[in-house]
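Apart from one protein chain that is not included, each protein chain of the complex appears where it belongs.
Chain lettering (A, B and C) follows the sequence in which the chains are written, and residue indices restart at 1 in each chain.
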Amino acid sequence: MTNQDILDRLAAVVESRKPANGGDPEKSYVARLLHKGPDAFLKKIGEEATETVMAAKDVDHGGDKTKLVGEVADLWFHSMIALAHYGLTPADVVNELARREGLSGLEEKAMRKVKERERLGD
Amino acid sequence: MTNQDILDRLAAVVESRKPANGGDPEKSYVARLLHKGPDAFLKKIGEEATETVMAAKDVDHGGDKTKLVGEVADLWFHSMIALAHYGLTPADVVNELARREGLSGLEEKAMRKVKERERLGD
Amino acid sequence: MTNQDILDRLAAVVESRKPANGGDPEKSYVARLLHKGPDAFLKKIGEEATETVMAAKDVDHGGDKTKLVGEVADLWFHSMIALAHYGLTPADVVNELARREGLSGLEEKAMRKVKERERLGD
Partner (left out) sequence: MTNQDILDRLAAVVESRKPANGGDPEKSYVARLLHKGPDAFLKKIGEEATETVMAAKDVDHGGDKTKLVGEVADLWFHSMIALAHYGLTPADVVNELARREGLSGLEEKAMRKVKERERLGD
């Protein structure tokens, strides 16, 4: 299976956890977050981003790389819950990444941002 | 795009931007972040997570979903730069997500965390 | 001067940087952020929180404490810019902290949150 296959499958599971699709907040962690609404899972994105940063800093000082993998997995997974809530999929995100590509494209976009930032003085 | 997975291909491009692989900080945004070191790209993870949250809140109030897709793309992309720096790949993350799966598995893990949190009182 | 005196004075300076009060985005960093609007300074709060966390992790590994002080200062300062935009002041925040106090009060509130989280299973 490709990465995309796995992400698609996960997205289907998240989709099935939506309240409208019968997801049960008492049995499913994902259903509960979706049931609570945006602030619940958006807050987790901020939290998991912070945990990713902390795990990375720990790797800098000899810590365990598998923890970092787990934190990025948590970060991406909670992103996928948010995507599902808004009717979006990981494929939308990956296609956006591809669209910006050769990566030249992606870097061009980033470079444009940098230049704009320079122009605006920030 | 047909034959190779997009995330793998992006990861290969990021890999090629490492200073050790000849990435040029003057020409490539990714090479520059990798050249600057962890704090530069880890900070971006925190920043892009915040921008994801803001874009999602805007969608809640009628904003544009494509902006949200773009912010999640930025978040995942900067995660991939961090992964590359630490010798990891998006496949490691996706495989970790698959490993936790049936999603049952993934939710079990989240539920275990919740229970542990309850036990510890946080 | 007490902390509060200093925070009040800083708040007055931030207030004077509002576009409506003649703050000039070309000359003043604060005026520029206020001129750009909420996303600009809210993003900085996420960014400075991440930098605070990174600086703290560095102290854990022998890094410089003055850097941590500087990052918390940046975090609080950008919070003050946001407060000003919304017609609020650091005194509002400090009074809220006092209100929750004995600290008993503050901890009660946190404990209530913890209990509620336990009840909801998150």
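Convention: a residue touches a chain if its C-beta (ideal position, glycine included) is under 8 Å from a C-beta of that chain, and two chains touch if they have at least 3 such contacts.
In this text, all values refer to a predicted model and were calculated from it rather than measured experimentally.
S.K.: If the missing chain were put back, which residues of chain C would it touch?
M.R.: Against the left-out chain, chain C lists 1-4, 6-7, 9-10, 13-14, 28-30, 38, 42, 45-46, 48-50, 52-53, 56-57, 59-60, 65, 68-70, 72-73, 75-77, 79, 82-83, 86-88, 92-98, 100-101, 103, 106-107, 110-111, 114.
S.K.: Mind listing the chain B residues that contact the chain we can't see here?
M.R.: Counting only chain B, the missing chain is touched by 32, 36, 40, 46, 49-50, 53-54, 57-58, 60-61, 120-122.
S.K.: For chain A, which positions touch the chain that isn't shown here?
M.R.: These residues of chain A touch the chain that is not shown: 39, 42-43, 45-47, 49-51, 53-54, 114, 117-118, 121-122.
The criterion applied here is as follows: only the chains that are shown with their structure count from here on.
S.K.: Could you check if the interface between copies chain A and chain B is built from the same residues on both sides, meaning over half shared, or from different ones?
M.R.: same
S.K.: Please tell me the distance, in whole Å, between the geometric centres of chain A and chain B computed from their C-alpha atoms.
M.R.: 6
S.K.: Among the residues of chain C, pick out those that touch two or more other chains and give their numbers.
M.R.: Within chain C, the residues that touch at least two other chains are 46, 49-50, 53-54, 121-122.
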